[in-house]
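The structure under discussion appears below in the form of structure tokens.
For this depiction, one protein chain was excluded, whereas all remaining protein chains were kept in their positions.
Chain IDs A and B follow the sequence of writing; residue 1 opens each chain.
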Amino acid sequence: MSTLFQDIIVFTILAVALVFLFKKYIWKKKAKKACGTDDCGCH
Amino acid sequence: MQHTIVHLKRGEKGVITDVSSELIPLKLLEMGCLPGNFVELVQVAPFSDPLYLNINGSHLAIRKETAIHILIDKIDE
């Protein structure tokens, strides 16, 4: 396998990992704003 | 003198005469803490707080701050 090809695979996997972490972060923001400040029911 | 649950000693019993509903959580009423029901002090933690009670067959623990609002007549045995 060429080095370039390997790097492509590695960076694709890295991108998947980053998108996953990022999505978890963004998705939460949409769910509810006042989270965790009281017994409001959103946590 | 008006007694409250706090005045009970371990093993003593009483009859609830009045609960001031503003200060007592509804949940406690629903668990049987209503006028006319029996209450027994089963066990006390150090510094008599919390109190472990048997109210009308329900066994529950409440804090001293709640217990002072439950008026009772002591039953002498």
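Just a few scattered comments:
The definition used in the following text is that contacts are C-beta pairs under 8 Å (C-beta built on N, C-alpha and C of every residue); 3 or more make two chains touch, one makes a residue touch a chain.
As a working rule, contacts and distances are computed from a predicted model.
Not every chain of the complex appears here, and the one that does not is recorded in UniProt as "Ferrous iron transport protein B", selected from "Heptaprenyl diphosphate synthase", "Carbohydrate ABC transporter permease", "Stage V sporulation protein AA" or "Ferrous iron transport protein B".
For chain A, the residues touching the chain absent from view are 1, 3, 6-7, 9-11, 13-14, 17-18, 20-21, 24-25, 28, 31-32, 35-39, 41-43.
Residue positions on chain B in contact with the hidden chain: 21-22, 25-32, 34, 42-43, 45-47, 49-50, 52, 56-63, 66, in rising order.
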